[in-house]
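Here it is, the structure in full.
All protein chains but one are shown at their positions in the complex.
Now for chain A:
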Amino acid sequence: MKTFTYTRASTVAEAAKRATPAGAMPIAGGTNLLDLAKPELINPDQIIDITRLPDLNTVTRTSDGTVHIGALVPNADLAAHPLIRQHYPVLSRAILSGASPQIRNMATTGGNLLQRTRCIPFYDPAARCNKRTPGAGCDALHGPNRMNAILGGSPSCIAVNPSDMAVALRVLDATIHVTTAAGTTRTIPIADFHLLPGNTPDHETRLERGDIITGLTLPPPPPGRQVYRKVRDRASYAFALVSVAAIIDADPTPDASPHIRSARFALGGIATKPWRIPAAEAALADQPLTRDALNRAADLTLAGASGHGENDFKIPLARRTLTHVIAHTARNPIPMDPSGAT
């Protein structure tokens, strides 16, 4: 780890100003930043502690049903918050399916949106990585890429966005609130927040230097049952092979196919950003649940998917998981048990 200066910001404006120079980075929970700084995968020379910023640590609901979440709300608190559990269970479950209790206690809402990929060459100082060193090349394309993306990648980068929380936020149409170094505020829809890698995989979000995430808002929950299904190698503390956040509004009909009024779904673990295809959702809207309709939805969701060897299995895995989640949710009013235990 390179030597850095540590300062604590007391206002958002101060944090934004101090975080503006190249080499300056805000730190909140630090669960990702410190891991990356120790082996010098990132090399901040100024760390601005934003954990004491006022008024960013609450979850509130306005009269129109919108919920505002402060950027410093810990992941653990957010998942456990009654408003979230009651109205946005997909978000609670997504958060609780990630990391460990200790990490969720430290990690914040804003920080989770910015967590870096877990791509193996990205973490290996001896490997080539365009994210770390633009133009260096990518050692994942033809290398250890079992966990890498089948969608949204480019010849420069196939690194997966590892966040579970962001997949749920994507299906909930969250809006991210930012204060800029100039002191102005702006909002970014979650759909636009993460960037596809293209030729600049080092540029991962719409944030500019000095931008501070102050929070996010969730519109009132859409109708339907919310589920988060995370497929992973082990039962806990593992990144997703595939995950599906879904909100399915359907009429269960005991002896016939349910009728789907609306379906929203986003996928994680397979793409360079949380993956949601509106056309795929439209293919299911106001339709009976049929294999054809599900196939159309899956085809549209996975259009353009390509494997790179070790991760080829993610294409059928994503299709199967998506199909199952939609069908099962449409049929079942009770929550699925993801553990396998009965």
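Observations on the model:
To be clear about the criterion, a residue touches a chain if its C-beta (ideal position, glycine included) is under 8 Å from a C-beta of that chain, and two chains touch if they have at least 3 such contacts; residues count from 1.
The working rule: contacts and distances are computed from a predicted model.
UniProt lists the omitted chain of the complex under the protein name "Molybdopterin-dependent oxidoreductase" (options: "Phosphatidylinositol alpha-mannosyltransferase", "Molybdopterin-dependent oxidoreductase", "Acyl carrier protein" or "ABC transporter permease").
Residue A:Lys2 is the one among A:Lys2, A:Arg52, A:Arg186 or A:Arg209 that touches the chain missing from this view. Only one residue in the set A:Arg52, A:His203 or A:Arg291 touches the chain that does not appear here, and it is A:Arg291. In the complete complex, the residue from A:Arg8, A:Arg232 or A:His259 that touches the missing chain is A:Arg232. Residues of chain A that touch the chain left out of the display are 1-3, 38-40, 118, 120, 123-127, 139, 142-144, 146, 231-239, 241-242, 257, 289-291, 294, 313, 316-317, 320-321, 323-324, 327-328, 331, 336-337, 339-342.
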